[in-house]
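Missing here: one protein chain of the complex. Every other protein chain is in place.
Chain IDs A, B and C follow the sequence of writing; residue 1 opens each chain.
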Amino acid sequence: MTNSIPEFETDSNCFLIIGSNTSEGHPLIATRVLRAKQRGAKVIVLDPRKNQIGHWADVFYTFRPGSDVALFNGLLNIIITEGLADQAFIAERTENFEEMKALVAEFPAERVADLTGVPVEGLYTVARLYATQKPAAILYAMGITQHTTGVDNVKSVANLAMLTGNLGIPGGGVNPLRGQNNVQGSCDMGGLPNVFPGYQPVTNPETIAKFSKAWSSSLPTPNSPLSNKIGLTVTEMISAAGEGKIRALYVMAENPMLSEADINHTRHCLEKTEFLIVQDIFLTETAQLAHVVLPGASFAEKDGTFTNSDRRVQRVRRAVRPVGDSWPDWEIICHLAGKMGAGGFDFVSPQAVMAEVAQLTPSYGGITYERLEELGGLQWPCPTTEHPGTPYLHKNRFSRGLGHFFAVPFKEPAELPDQDYPFTLTTGRIMFHYHTGTMTRRSKKLDSEARQAYLELHPDDAQKIGLNGSRRVRVSSRRGQIELNVRVTERIKPGVVFIPFHFAEAAANVLTNLAIDPIAKIPEFKVCAVRVEALSGTEHRGGTDHRSGESERRTRRDE
Amino acid sequence: MYEPKIIGFLCNWCSYRGADTAGMARMKYPPNVKIIRVPCSGRISPELVLRCFREGADGVMVLGCHIGDCHYANGNHRTAKRMAILRQLLEYNGIEAQRLCVDWVSAAEGEKFATLIASFTEQVRQLAPFVEIMQ
Amino acid sequence: MSERLTALRETIRQILPQVDGVIGLKTGPAGIVAPYLFKPGHPEMLDSLALWPKEPVPDTLKIIQKAYPNARLAIVCRGCEERGVVEMFKHAQVSLENLTLIGLQCVQEEALFCRCAKPYTVHARVTVGSPIAGVPDPLTEAFAAKSQAEKLAFWKEQFQHCIKCYGCRNICPQCFCNVCALEDEKWVETGRLPLPNPSLYHIIRAMHMTAKCVACRECEETCPAGIPLAIHFRLVARDVKEMFHYETGAVIEQKPPQLLTLEEGDYERSGLP
Partner (left out) sequence: MEYHNVLTTCPYCGTGCALHLQVLDHQLVGVLPAKNHPISQGGLCIKGWNAHAFVNHKDRLQTPLVRKGGKLVTATWDEALALIAEKLSALKAESGPDSIGVFASAKCTNEENYLIQKFARAVIGTNNVDHCARL
């Protein structure tokens, strides 16, 4: 996020929320937005589903999944033609405006309405509101990024923020809401194939030299330099393992068997992996395939730091000792490195690790456990121990100098509905579970809220497929099929169906498409084509919105 | 004007027999009340009443033995206390307390039963259908 | 405030050697406050003793007494927390035996924050600070003055923001049932947001707080959606006082009115036929 969560409440006058079910994915950010609304800020929500935040938003429109770029180009065009762009900001802080302007001119509102399903007057309402209520914050989540055009979508978001001068000010910005507690930190720490900690590229000779020197005691021979070849992403590593190019995989606390697109493919690849090491707190679907399983410790059993969505480094504190003979993950890695004869892993505590991180990572330079103890959290960039942290980025200049407008042409998703697979499937989270459910489905209270996967289906579509009061459906795509219960609800756009991906027994990712964004390598979880067939002979209790959940559970209880 | 849907919880020992008495005497009363016989009006929890509304009832009746005549000595004391508070809570939520009728009908009071049904049905009819105000 | 803190610290220091522990508040990392059990032999911990923000300490007492039923404990409690302990005692959740109440009187600022009618303790024999009079609750008064349609609209608006975190129930020291009606799909729709109208979750909870709510307002404070939950409870508390002559926390010996039998005059006041 370019900006801070507390700014939403105090500074933002408008929110454009797109591709984020904020109420369920990030509940306490949603309630911040609510408080802003209660003091007069405007809330715009655009999503294929009318979620809770869509219910209380000032403006809500559904749109066709995968038409994001067209939608943004349409908004950009309206703002430019209506003279609502921030000319001063464009002149002083950006480049390539004309090229972008020329491209978005090809997106008049009527065409965009056709492409996206948002009515023309809706496009004008959104564009005018966002452009005039400064500071305006754009909030998005995986609904923007999990597309074959994920990078294009993000560029479009940035275009919109720059066009209106909503960057470098409190309460504005481009704010991707990070899905996992420490996905931000994991990226910051170099858990990516192309960068060292602090986003220092592996292709930069100076960086290679810096880290080769700092880590010399860990290298096989002190003078052998680190690799400058960009590595493979998760999705690529799994495929490479299937092809035998990757022979060993060391998986720390991840569950690709449920989280990856096209699970059948993932299983095939992992089964073929010659040596699979899984380090986790539970025997996950992935760990069941492993050759060695290492028991790690949960967040309550170890010290460390997490970096949240607004770049805030905060402490994790050990409350109890690890169960059984499990070890904190940092100790496991240190021991393993030692076993392999490497030096440089003799840390006595996570605090000592952070000291090394601070030395090598400019943006974390001023982060120490002592400061965190006193201040609670520090937002990077925080280069020195005197630096108070950075609540919002790009204050006077962008990190690259001028902000670059991209002319982003519109591309359809990799797989569109057709005669055989007439529905568009989109996946996501629900309030009561988290990601692959490894933790939440083992929490009694969370599990009793939502025990089963379900398909959300519009009443019109229910009639079309001849649901006839049946409560169970088979959903199939070109990659696989699952059977699950159905919830008929008007909150979803007709033609679109939704499945939460938390449930292994009806895993949405059996269906999803492994087509990836060419740059970010992110799979297109949010759009694929499926067929929905009613299954008869199961339950016949009526399919109204609030009852279906009940009979679901009643059946389970009877079992 | 609409035909209100009303759920009536009648205690087995007094009110339900009161209904019988009314029936035997061929007294006329509106057909809007769906009667559910329960062992004691004290069994009717506020949750149950609320669930009736949630499922689309426009009114709910809870009828028990007169205070002092409870087959279980003081089951209806509980009814009296809970329902009094529930009526208040309905009001505080913007739901008319007139949608909840709490009264006492003995086995002999067939006429009271018939009158009560008729008057409560009319009372609820004057209000908007519950589903409408909840939208 | 600091004067009260010094006085409280001194009071605890004196009591500490006579008990197994004192429940109070302690400032932790980044100045964030949490309940803590101060132990004899570690008076230095009192350096980080805190007064505010208040925390649901009656619940802390319950947790500790459950594990150590015979421990001699003391608890620092404000007016609301004292009422909480008393009501929990009546429902057999805590024991008053071997328990010393250290009353902490609220100051004006705190009372206004809580819209508190009784910002003082009445049972504690050891007290710190001087009791002040209660303050009005403008939110509840404004609500009570609304029309039926306005009330309906008010809660429709408020409850559509509920994210069903169960925080109001979880933090409430008076919510201690082993089986909770709010988790029963017979009454409350599970796994759904927003809650449908009318919100059975909130009406049922309000019903269950009858003659139990001690007006500590912890539920409102923890509500991420900022729903003014105490309005319900305070209006019902008023009814309970009028109908059943019962006030939570006031008289230790008085049984709560939900118990089966009607007392003399209860029925006449209930407004039923």
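The rule is short, and it goes like this: a residue touches a chain if its C-beta (ideal position, glycine included) is under 8 Å from a C-beta of that chain, and two chains touch if they have at least 3 such contacts.
If you're wondering where the values come from, they're calculated on a predicted model, not measured in any experiment.
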Partner chains on view for the chain not depicted: A, C
Sole contact to the chain not displayed, among A:Gly19, A:Pro135, A:Gly171 or A:Gly190: A:Gly190
Of A:Val293, A:Val497 or A:Cys528, the one touching the omitted chain in the full complex: A:Val293
Touching residue (missing chain; options A:Gly19, A:Gly122, A:Gly168 or A:Pro523): A:Pro523
Residues of chain C in contact with the chain not shown: 20-21, 23, 26, 28-37, 39, 53, 55-56, 60, 63-64, 67-68, 71, 163-167, 170-171, 221-224
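Methods note: only the chains that are shown with their structure count from here on.
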Two chains joined by the most C-beta pairs in contact, as defined above: B-C
Touching two or more other chains - residues of chain A: none
Multi-partner residues of chain C (each touching 2 or more other chains): 186, 196
Interface residues, chain C side, partner chain A - complex: 29-32, 160-161, 163-166, 183, 185-186, 189-194, 196, 224-226
Chain C to chain B touching residues, read off their complex: 143, 148-156, 181, 186-187, 196-198, 200, 203-204, 206-207, 210, 231-232, 235-236, 239-240, 243-244, 257-258, 260-262, 266-267, 270-273
Chain C-touching residues of chain A, taken from the complex the two chains share: 23-24, 27-28, 30-31, 34-35, 38, 51-52, 55-56, 315, 317, 372-377, 430-432, 445, 448-450, 545-546, 549-550, 553-554
